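Encoded as structure tokens, here's the structure I'll be asking about.
A single protein chain has been omitted; all remaining protein chains appear in their positions.
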Amino acid sequence: MKKLILVSWAVMAAHFSGAQEKKQYEVKNFKGLVNITGPSSGLIIEGYAGNSIVIEAEGGEGKVPEKATGLRMVTAGGLDNTGISATVDEETAKIVTSINEKGEEKEEEVRILNINIPNANRLFKNYVVKVPHGLTTRFRENTDSDWGKKGALEIRSFEGELDVNCSGCNLNVTGFSGNIIASNSYGGSTRIEFTQLAQDKITSINADGELEVIMPASTKANLKMSSVRGNVYTDFDLKKAVEKTGKDALEPVTVVGAPAAVRSTVEGYYYVDNGAITINTAGRASNKVSALASVSAAKRRRLDRYDYTINDGGVYMSITSHNGNIYLKKK
Amino acid sequence: MTDEQAMMAVAGGDLDKAAVLYERYKRPVLGYFYRSSVNRDNAEDLMQQVFYRVIHYRKSFSEGYVFKPWLFRIARNVFQDFIQKNRNIFSGLDIEIEEESSDYDQEQEYQLKRALEKLPREYREVILLSRYEELKYDEIAEILQISVSLVKVRVHRGLKILREIYFQME
Partner (left out) sequence: MKNVEEFFADYLEGKTSEKELEDFFSENPGSRQEFEELKQLFEELPEVAEPEVSGTANDHFYAFLETEKSKAAPRFRLSFREVFRYAAMVLAVAGAYYFGSRKPEKEIVTVEKPVYITLRDTIKVKEEVTTDGEPSVRASRKQPAVLQELADIRKEVSQINEVQHKMILAMLRQESAASRLEAINYSYNLDVADGALMDALFLALESDPSVNVRLAALEAVGRFELSPAMRENLVLTLAEQRDPSLQMALMTKLIELREVKALPVFTGIMNNPDVSENIRDRAEFGIKVLNM
């Protein structure tokens, strides 16, 4: 794993917007994983249709002392290599990107951009990180971001996979399209408004306080939804998922390659259950599977444990809160 | 015909009488497994194993035995074997719980069920046998192969723990 500091990539662009001086730092043409560490209040992460990572900040009241001329600031996140008190470095790592049917993994070298945003300070405030659509992004809190929980962590117009953990922050996600793995423990509030819920990857939202999830009325999902101490409210038409047990929990498996005589006679379901084959020859004529032998691994048994379905079911989505109410609303 | 007469007949080779016992006890035995957190399908399998063993070991039933505790001892053994065999899957927590309801009584009932699930097995076992199978303490002692006073201690302590768990959940 090699690390390189991206000082050379720094593109400093200062421009004026209104009265406030805005500065930005850009990593051009980035494709890979984005790791953001920063304050959980007063930060905006914004998805956009571009291909560069852009970090913006407004100038604060303070000034860099004269004695610091020619020096770089050291922040909690490291060395300021962006000119706006943030630290950015890139690494590459081999990660598992796909797994085939046999369980063999395929590793690929992937670029990872680590961005460290400091708390708002005398020099810079109101940080915005712009992330191109489609990049998997992770947000973690600064260890020293405790000071002002009153602000919010805003995530806007994001498209892709987002993994965000904070504790007691006011997490407000709007115009989200994709799948989100979010945890906001220790109080705070969580609001997530989907434009579209990805169907190919699961979503899991775990909150401690109040949790509001807003989705298009037509969203398909298998929901696991509960609040330990609060209540759950919704205007979606929830269908209670029937918990399947025993045979019914298993998917029929297609088996091929049996002798003709067998194929014509033994018809029914073949279930793979804990190392034993169950053959159900009774009834179920409408959905016959014939013949013996090779069980296709692709049709593996799935037991996603969910409580409800909406719009006939879809991707697995877990929504839980410990102490707060849950509001699942149609958009 | 009493249970004991029927079973003595089975032991003597009149297997048709086993049907009488099966009809009388199939549901209580199924219920025993079901309430012990075994899912429906497995519970039915286990119930069948119990009657299989009743027939298979029919000769071990002799004069002076009481049928019901004898039957439940077999059931308990079958259950033990099942747990042993399925150590890895048996979490002991898959009682199916109906949908939560806002109705106070149902809410309370739901919480009680949850609390009961959380009770350690040795306590839950005596409470289930006593409350649902309506077995007497000495019968339970015989089934579990422990002393009557230990059964009594477990009833008392089990209810206390249950109350503790229940109130905590509220």
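Chains: A and B, in written order; residue numbering restarts at 1 for each.
As a working rule, contacts are C-beta pairs under 8 Å (C-beta built on N, C-alpha and C of every residue); 3 or more make two chains touch, one makes a residue touch a chain.
What you see is a predicted model, and the numbers here were worked out from it, not measured in a lab.
Participant: Taking the whole complex into account, name the chains on display that the unshown chain touches.
Facilitator: A, B
Participant: Kindly note down the residues of chain B that lie in touch with the hidden chain.
Facilitator: So the residues of chain B touching the missing chain come out as 15-16, 18-19, 22, 26-28, 30-31, 34-35, 40, 43-45, 47-49, 51-52, 55-56, 86-91, 95, 108-110, 112-113, 116, 118, 120, 127, 131-132, 136-137, 149, 151-153, 155-157, 159-166, 168.
Participant: What is the set of chain A residues that contact the non-displayed chain in the whole complex?
Facilitator: Touching the missing chain: residues 33, 95-97, 99, 101-105, 110, 136, 138, 140, 161, 163, 165, 167, 179, 181-183, 185-187, 201-204, 206, 208, 255, 258-259, 261-262, 264-266, 270, 272, 274-279, 281, 292-295, 297, 300-305, 316, 318, 322-323.
By our rule, only the chains that are shown with their structure count from here on.
Participant: Between chain A and chain B, tell me the centre distance in angstrom, where each centre is the average of that chain's C-alpha atoms.
Facilitator: Inter-chain centre distance comes to 46 Å.
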